[in-house]
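A single protein chain has been removed from this complex, and every other one stays in its place.
And now, chain A:
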Amino acid sequence: MKKYTDTGKKDTRSGFGAGMTVLGRTNPNVVALCADLIGSLKIQEFIDENPERFFQVGIAEANMMGMAAGLTIGGKIPFTGTFANFSTGRVYDQIRQSIAYSGKNVKICASHAGLTLGEDGATHQILEDIGLMKMLPGMTVINPCDYNQTKAATIAIAEHEGPVYLRFGRPSVANFTPEDQKFEVGKAILLNEGTDVTIIATGHLVWESLLAAEALEAKGISAEVINIHTIKPLDEEAILASVAKTGCVVTAEEHNYYGGLGESVARVLVKNQPAPQEFIATNDTFGESGTPAQLMEKYGLNNKAIEKAVEKVLKRK
């Protein structure tokens, strides 16, 4: 199996902040808005270097989304920053009408997504945001897997015309993708070639999938691992090519399985080449307080759970 090395644990939100710093220096049209969470979104450097291009809107996310839509009129590329919960569900209609339906070039950047927000508990742990955003016509949905990839994605979406939802998280996780990677929106990344099963993962679950694949290899199971950082538009070709080879699939995401990546993959398979699929996702539930590791263990979102799902799906082939 291809070897991946964790170069040191880092949070994906810091990858976003680093990407914003680069954009501040390279793209004069990029502006940032934040709803009272500068520290959490790690954008202080962008603000220090480009104070005139930063808008602190206070705890007023609806206004932030509308302002972002307005800033595009005149050629700006607004990046909004707040937690995933307040970036989506709280402002769904503002995004729907003023951004998506209006076709505005706004980048909705959402930190603290999913269970790994940890101790704050369910009020802040949104597990429905991918579904909410992918249902909006024209919305691109991206969930990068580590610091390096989040930084690359942040830089890349400034060049991508149209509304984008960029989802990342709070905890420090393995940083294993190349520092100098070129991020291609909508293009799956084949991390490990295998023949028995395809594991399709997004966000924090990508590293867990690699750990699972390693353990499975020791048991003689060859797992193909695909990093789907872009959930919409989905790289259907990559999925179909892999599943044609392996004949079964496990999807893995830090999200409810209603509306998540797994459902998108299932749709592609059912329409083209039906195959057994198991879902690593939360089971129509809210989260709760706890450490990220405890929560991922309790809700079945770690490498061990992926291993079990693989063993299960293999029996269904």
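By our rule, a contact is a pair of C-beta atoms (placed from the backbone, for glycine too) under 8 Å apart; a residue touches a chain by one contact, two chains touch by 3 or more; residues count from 1.
Definition applied: contacts and distances are computed from a predicted model.
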| item | value |
| --- | --- |
| Chain not displayed: protein name in its UniProt record ("Molybdopterin converting factor subunit 1", "ABC transporter permease", "Dihydroorotate dehydrogenase B (NAD(+)), catalytic subunit" or "Transketolase") | "Transketolase" |
| Residue in contact with the excluded chain [from A:18, A:71 or A:310] | A:71 |
| Residue of A:103, A:162, A:186 or A:276 in touch with the missing chain, whole complex considered | A:103 |
| Chain A, residues in touch with the chain not shown (by the definition above) | 31, 52-53, 55, 57-58, 60, 62-76, 78, 93-94, 96-98, 101-104 |
